[in-house]
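In this view, the complex is presented without one of its protein chains, the others remaining in place.
Entry: subunit A
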Amino acid sequence: MLIYLLKRLLTTVPVMLLVGLFVFSLLFVVPGDPAAMIAGDQASIADIARIRASLGLDRPFPVQFWNWLWRLAHGDLGQSIFSDQPVTMLIGQRVGPTLSLMGMTMLVSVGLAVPMGVIAAWKAGSLIDRFLMALAVLGFSLPVFVVGYMLAYVFALNLDWLPVQGYVPMDDGLWPWLSRLILPSASLGCVYVALIARITRATMLEVLTQDYVRTARAKGLGSASILMIHALKNASVPIVTVIGLGIALLIGGTVVTESVFAIPGLGRLTIDAILHRDYPVIQGVVLLCSGTYVLINLLIDLCYNLLDPRIRY
């Protein structure tokens, strides 16, 4: 198991290098001279030359890439062109809200969707099943921002139960932090609840027709242990896959949610960076997302290992 883990970690190295190369090339594949673009419209030729030299853009590509990697390895992602602050610091400031939002969304989604799917499969064809699956279709078809504005309108503006928008770190108190995450997580989570509930229902339905479920019933087990122990564990591999993919997709979803609810997270940082053509920041964010994605993939694979004894490396 440990050897497998090390092997898997090693295989992520070339993947991350490739991602790095791609991210770095970003600067070169966009049309025009990066230095001129960075300098802006009013810059003089001298300004551009200075920027070019400071970024090392006058050196050959492999040398530049190597230098960039070297700095990266030391935790240096460069300076923001726009605010002149280190990219790592900018990202560090914004990571908290985004992680809170993503974590909360996934927690709530999985916590809701898996029981929903299990119940729907257990009571397949019944009214409850149809009701839950209709909800899932609804969750699928409504865009995040529509749900977001609707929730904010009802629960924040009309009922005044929750704050309309903003973000407060957890250090300022659990409830202030939590209360500002509920509506964004709910609107962002809709799609995931729908997705995970449907997958759970489908895999559970298949598992429930298996011979070993009949054996479990013949043993005198109750519905709860049959569903949760005998069936769900067998259905878990596809469910975990979708949850993992969901986290990856979530990174995109947070951008919209953060702007709807004015959360100062990575999504906002990315949008601002794109608008300002702040390439070092864009590179940093993309690198972070890719890294997260690779890490999640690794975690999913490890989960397979734990959940299904037939999958052994």
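Note that a residue touches a chain if its C-beta (ideal position, glycine included) is under 8 Å from a C-beta of that chain, and two chains touch if they have at least 3 such contacts; residues count from 1.
Basically, contacts and distances are computed from a predicted model.
Chemist: Name the absent chain by its UniProt protein name; which of "Methyltransferase, CheR family protein", "Cytochrome c oxidase subunit 1", "Peptide ABC transporter ATP-binding protein" or "Carbon-monoxide dehydrogenase medium subunit" is it?
Modeler: Options "Methyltransferase, CheR family protein", "Cytochrome c oxidase subunit 1", "Peptide ABC transporter ATP-binding protein" or "Carbon-monoxide dehydrogenase medium subunit" considered; the missing chain's recorded name is "Peptide ABC transporter ATP-binding protein".
Chemist: Decide which residue listed in A:Leu99, A:Leu112, A:Val164 or A:Leu221 touches the omitted chain of the complex.
Modeler: Of all options in A:Leu99, A:Leu112, A:Val164 or A:Leu221, contact with the hidden chain holds for A:Leu221.
Chemist: Which residue among A:Asp47, A:Asp272 or A:Asp308 touches the omitted chain?
Modeler: A:Asp308
Chemist: So that we can see where the missing chain sits, which residues of subunit A does it touch?
Modeler: Counting only subunit A, the missing chain is touched by 125, 210-212, 214-222, 229-230, 233-234, 307-310.
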